[in-house]
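Note that one protein chain is taken out, while the other chains of the complex remain in position.
Chains here go by letter, A and B, matching the order in which they are written, and residues are numbered from 1 within each.
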Amino acid sequence: MSTCAECRSFFLREDEPGQGDCVRRVVDPRQAFYQSKPVREDNDASGCESFQKK
Amino acid sequence: MKCTECSHEAGVSSFRYLYNARIDAPITLRQCPQCQAWLAVDEMAGEARQRVDAGEAPWGKSAGIEGLAEDAR
C-alpha cells in the first residue's frame, strides 16, 4: 500500500508529527495556482490519481 | 396583427407582451407565438413595425438634451 508520505506532493509539518500537507500545482481554464490540503503521512494513497512516488 | 417575419396573423394580445420600448411612446416589444421573433409593435395602430435584434432597439433617445445627445455619444 502506498501512503501519502511516499508522494512527491507530501510535505511534513515540522510542528505536528504525522501531519502534513498535500501541495499540488493546478492549472484551470483561467489561472494557475498551488493548492494545499491537510493529509496524514500514513494515509492510504493507493487510490489517489495524483500520486507521484518520491 | 401580422408578424413581419413569418406573416403569422392573430390579435395583438396573442403576441406575448415583453416590455415597453419607452414608457412615453406607443412602441412595445412583443414576441410572435409562431416564429418567436421579437417585434416592435405600435400599440396605437395595432401593427408590428419591425423585427428587433439586440442593439437595434428603438429606445435610448435622450429626452433631456435633444439635439446634443439624440443618440448620446
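Keep in mind that, in the parts below, a contact is a pair of C-beta atoms (placed from the backbone, for glycine too) under 8 Å apart; a residue touches a chain by one contact, two chains touch by 3 or more.
The rule is short, and it goes like this: contacts and distances are computed from a predicted model.
J.: Missing chain's UniProt protein name, "Transglutaminase-like enzyme, predicted cysteine protease", "5,10-methylene tetrahydromethanopterin reductase", "Formate C-acetyltransferase" or "propane 2-monooxygenase"?
T.: From the choices "Transglutaminase-like enzyme, predicted cysteine protease", "5,10-methylene tetrahydromethanopterin reductase", "Formate C-acetyltransferase" or "propane 2-monooxygenase", the unshown chain carries the UniProt name "Formate C-acetyltransferase".
J.: For the chain that got dropped from the picture, name the residues of chain B it touches.
T.: Chain B touches the missing chain through residues 12-13, 17-24, 26, 28, 43-44, 53-57, 59-65, 68-69, 71-73.
J.: Mind listing the chain A residues that contact the chain we can't see here?
T.: 11, 13, 21, 23, 25-26, 28-38
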